[in-house]
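With one protein chain removed, the remaining protein chains of the complex are shown where they sit.
Just so it is clear, A and B label the chains in written order, and each chain counts residues from 1 on its own.
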Amino acid sequence: MLRKLSICLLATTSLAAPALADTYKVGISAEPYPPFYTPDASGNWSGWEIDFMQAVCERIEAECIVTPLAWEGIIPALNTGKIDMIIGSMSITPARAEQIAFSDKYYDTPTGLLIAKGTDFDATPEGISGAIVGAQSGAVQQAYANKHYAATASDIRIYQTLDEELQDLAAGRLDAVVGDSLAMEPFINSDIGQACCDYKGAVPADPEVLGYGVGVGMRQDDTALLEKVNAAIAEIRADGTYAEISKDYFSFDVYGE
Amino acid sequence: MPDFDTVTPLPPAAKGDFSAMFRALLLPHRIVMLAIALAGLSAMVLMMNWSWLPAYLPKLGEGLLMTLYMLVGSVVMGFLLALPLALAQVSGPAPLRWLALSFCTVIRGTPLLLQLWLFYFGLGSLFAQFPEIRGTWLWPYLRQPWPYGLIALTVSFAAYQGEVMRGAFAGVPNGELEAARAFGMSRFKVFHRVWFPRAVHRALPTLAGEIILQLKSTPLVATITVTDLYAVITRVRQATLLTYEPLLFLVAVYICLSAVLILALRWLENRVPTGH
Partner (left out) sequence: MLESIDFSLLALDAPGWGGALLRGFLRSVELAAGGYALGIVIGVFGACAKLYGGRVARDLAEVYTMLIRAVPELVLMLLFYYVGTDLMNRLMQGMGYDGFDVDGLLAGILVIGLVQGGYATEVIRGAIQAVPRGQIEAAQAFGMTPGKVLRRVTLPAMTPHALPGMANLWMIATKDTALLAVIGFSELTLVTRQAAAATRSYFLFFIAAGLLYLALTLVSNVILRLYERRARRGMVPVQ
């Protein structure tokens, strides 16, 4: 038995040792996050950001493996080498930039507030007074809610995924959800979303917490990769690939300004 | 019924020999190991980033209270629920026996995390479908996440403890019960004077292990937004983006909690006469 085991161990190490020249594991959150990325029933991920990821990987001549992870642990996973890049709608914030390196931004959408029908909360700290607010663990919106809503809201509940927040908003267990406006859009337009909730528009801006757009996350010592990715993003923007990818998903310019 | 998931019982209670324990620590190799451990610990304290700790202490205290509340609540309620479950299996009529048995099998055969999510999100989808539930007096409780966590933990504890109590009830020697009946005790009196105390006595040594296991299950409630100790640490991890420090702190707190629980339960156990 021990001999068999050691053979197994040898086999795995020898298989893994000569790592292919340019294979990158790209981390995303292990949850449906439409329209950016969603798994289908056969386990394949698709969406705008997956298309974007393919375009970047083609430009840097690398093979990318989509690696779903728990969002709340994605930065430790990058820094401990379990993944090599994050292309998962991660906003560029000063706090995160202390831990990891970011590429230039590749899209930018506002953070918005969704409230239950029949309530009259709004996105200001005063307007949220007394509400039970949901935010996603590890998302910029959690930091935003903690900074601006903690004093007035009756409770801030932290969910592992955006879907579970929206589900609880529809169930009436939450009064409001603070989340990415675009990621919440499919829900807002669904029958359930129309029946239960009202979209109150963007929250008051605070780029210090909400970030300066979404960028590719990398380890800070991967400077060569950072340069290649930045060049790739610029190229994709310039040669029309960006617009080509986006037109299947959005009716407006997702790059923002 | 298969006896899966019984715990390796804790080593038998040490009877008040703290001085012996202390002397055992003074063996030369242990002194060296302790010194290494202390050096490691002080290196951790000095080299790692603990600046977040003071700001989060009140929140950590609240989280700890929630953890203890979940633990105590589910152990007490679970134990009370375990009694009828065990009795039904030992001496109930066939349909009741069958029901209690399948309840225990289903709960013990599926992961607690799955039960918790089914209970919380499954019911949540019902609330979305039937908004009239929101008009009932239960609604203020149904809106909170903790009742779901408490009930799921209670049911789980009851299923495991029910199995232990079933064995304990079945293990009380028949002669003792016959003697009680011979004294002309009523069925109820036999139960509450002889059968029940003897069964609890037999189950007591495994209770400590079960309670520690229950403590170890409590962090699962964080996934349904209950703010227990684990959830607070998760928030710290998000806010500070530190990988190791909050987790190591959490490990230290749980070790202390387990140690306090074990000591308290041993003290309790030693106060119960063994009768042997």
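We take it that contacts are C-beta pairs under 8 Å (C-beta built on N, C-alpha and C of every residue); 3 or more make two chains touch, one makes a residue touch a chain.
All values derive from a computational prediction rather than experimental measurement.
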Of A:Ile60, A:Ala97, A:Ile192 or A:Ala231, the residue in touch with the unshown chain: A:Ile192
Per the touch definition above, residue among B:Thr206, B:Thr223 or B:Thr240 touching the missing chain: B:Thr223
Selected from A:Ala70, A:Ala95 or A:Ala231 as touching the chain missing from the view: A:Ala70
Missing-partner contacts on chain A, residue numbers: 5, 12-13, 16-17, 19, 29-32, 38-43, 67-71, 73, 76, 80-82, 160-161, 163-164, 167, 192
Interface with the unshown chain - residue positions in chain B: 2-6, 8, 27, 29-30, 33, 105-106, 108-115, 117-118, 121-122, 124-125, 129, 212, 215-220, 223, 230, 243-244, 247-248, 250-251, 254-255, 257-259
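Just so we're on the same page, only the chains that are shown with their structure count from here on.
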Whole-Å gap between the CA centroids of chain A and chain B: 36
In the complex with chain B, residue positions of chain A that touch it: 72, 75-76, 79-80, 95-96, 98-99, 132, 134, 137-138, 142-143, 146, 157-160, 164, 167-168, 170-173, 192, 196
In the complex, chain B residues that touch chain A: 121, 124-128, 131, 134, 142-143, 145, 223, 225, 227, 231, 234-235, 237-239, 241, 243
